[in-house]
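Below is a slice of the complex: some chains, not all, each in place.
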Amino acid sequence: MKPKNPSDSRTIMTDLVLPSETNPLNNLFGGELLARMDRAASIAARRHSRRITVTASVNHVAFNHAVPLGSVLTVEAAVSRAFNTSMEVYIDVWMEDRYNGNRSKANEAIYTFVAVDESGKPTEVPPIEPVTDLEKERFAAALRRKQLSLVLAGKMKPNEATELRALFMGG
Amino acid sequence: MKPKNPSDSRTIMTDLVLPSETNPLNNLFGGELLARMDRAASIAARRHSRRITVTASVNHVAFNHAVPLGSVLTVEAAVSRAFNTSMEVYIDVWMEDRYNGNRSKANEAIYTFVAVDESGKPTEVPPIEPVTDLEKERFAAALRRKQLSLVLAGKMKPNEATELRALFMGG
């Protein structure tokens, strides 16, 4: 299949943070952010594959910045690497200061999706050809993440995960 | 502070899967499941700490079982270990066959919450004293997960994460 660029699947979902999505401190619930990111990422995966896509996994996500009620939140998702029938989607989340408009990073996350046909059977997707430096960096890191995922699932032995192992050997 | 058992915070959230939560294959969106688990886990964290709690992170989650429209889904959350101001919450998700009532595991996830006061400042929480074998196992593993989280965040050197490192050294 003909390769595609991450920009072919780039998906931007800008929306307000509403009262029914906030916790007692009037900040966005972590779970609501996870749900928005899933929706944006599933659209990116569909744009890359032109198939029905289902969430296979979400990587570790840390919530370091509170997102207050009434914020404008922008979720940007793009496929960072494809593996046969699955796609890693990298998601950047930005929030804007209501008054001066300054934009700051609110979060990052990495979801994996599988492309399926109408009966739910996995189907092949095009490979990714990264263009920018950031896309190339994420493309390379996606392989290490894939290895970690296989190790954690018991489908790869830790000492076979060559690049990943180096991280923990200190050498 | 006086220790508490995981069962003191156990939270059960049983509910139906509704049409507005499903994808084109009529299965629950991964993101909606992440949001439900976050809500159940935040209640467990509140029950343990009696404080406002905010999501700090969610561990890697794999979605291996589709949850069809109309399913009865049970999300069970309990604090598995406490660390000063943070709590790891372990979540088990079960689905029931509509006709024979067989209950099967639909998912597992691990969220971390921080207890805060009304101004959002972190406050201490009681330690956990595990009771059952499963609770003891999850309590022990929580330390390794904490180390992995610190390593991934660059707050601990990989070779200081003693137990975690053993996993990748093969001895």
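Letters are used for the chains, namely A and B, taken in the order the chains are written, and counting of residues starts over at 1 for each.
What we mean here is this: a residue touches a chain if its C-beta (ideal position, glycine included) is under 8 Å from a C-beta of that chain, and two chains touch if they have at least 3 such contacts.
This is a predicted model, so every value here is computed, not measured.
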{"item": "Per this structure file, total copies of the shared sequence (2 shown)", "value": "6"}
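In this text, only the chains that are shown with their structure count from here on.
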{"item": "Centre-of-Cα separation between subunit B and subunit A, whole angstrom", "value": "20"}
{"item": "Residues of subunit A defined as touching subunit B within the complex", "value": "23-25, 27, 29-32, 34-39, 42, 52, 54-63, 66, 111, 116, 120, 149, 152-153, 157-159, 164-165, 167-170"}
